[in-house]
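Only one structure is covered here, and it is reproduced in the block below.
Removed from the display is one protein chain of the complex; every other protein chain stays in position.
Let's look at chain A:
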Amino acid sequence: MAETALINNIEAPARPAGWRGIAADWSSDQRAFKNVSWGKAMMWIFLLSDTFIFSCFLLSYMTTRMTTTVPWPNPSEVFALTIGDKKIPLILIAIMTFILISSSGTMAMAVNFGYRRDRAKTAALMLATAAFGATFVGMQAFEWTKLIREGVRPWGNPWGAEQFGSSFFMITGFHGTHVTIGVIFLIAIARKVWRGDFDVGRRGFFTSRKGHYEIVEITGLYWHFVDLVWVFIFALFYLW
């Protein structure tokens, strides 16, 4: 009968197997990712997009490094510091990397204390993370100054291929901008945590929405991403 097609099926349909089951899970009711808030989903997708930006930058750098006919300057000599009377290769970069990775640790602890509603510790740890980040940017500024004093410019340098300087300033500059933005966000959100905005349901200035402690974790996602990107820059630019 025609009507039978319209009768509501009281029993829940059996879960489909195989690929159909996977598709059914992904396309399930209301939300594709259960227990993932809008903000967190948005940050993950943004980071995916940002991954493509950094990948394109790094691939472009590697391409120009391979196509240029002029020899590439030796990173362990260029990025060496003379401490005492010893020339130590990559020492500054090693310290910078250590600092940035440490900041991921304090960030993770901040997320933990945020979910425990420990406002003082969360805010303190976020500020510590921001301080690590600011130190990193400061050391990068020092490195830029040193190289510029030695004659490195985006359009040339004393030791070899001019793409060395251009790639260096472009990639570390773009990454440093990310770190700086992260520091600004960390400070802004640490202030909100400290003030207790998320306990009293105070509304955001621009969005007029109530914030949650989850924003600490979302900021953390961004921060860890920026760290992870640095590992690739470190490996592909400094160690290659």
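Quick note on the criterion: a residue touches a chain if its C-beta (ideal position, glycine included) is under 8 Å from a C-beta of that chain, and two chains touch if they have at least 3 such contacts; residues count from 1.
Operating definition for what follows: contacts and distances are computed from a predicted model.
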Report the protein name recorded by UniProt for the chain absent from the figure; options are "Glutathione import ATP-binding protein GsiA", "Transport permease protein", "NADH-quinone oxidoreductase subunit H" or "Cytochrome c oxidase subunit 1". "Cytochrome c oxidase subunit 1"
Full-complex touch with the removed chain, picking from A:I22, A:V36 or A:I83, is A:V36
Please pick, from A:V70, A:I181 or A:A235, the residue that touches the omitted chain in the full complex. A:V70
Hidden partner chain, residues of chain A it touches: 1-3, 5-13, 23-24, 26-34, 36-39, 41-42, 45-46, 48-50, 52-53, 55-57, 60, 63-64, 67-70, 154-155, 161-163, 165-167, 170, 174, 206-210
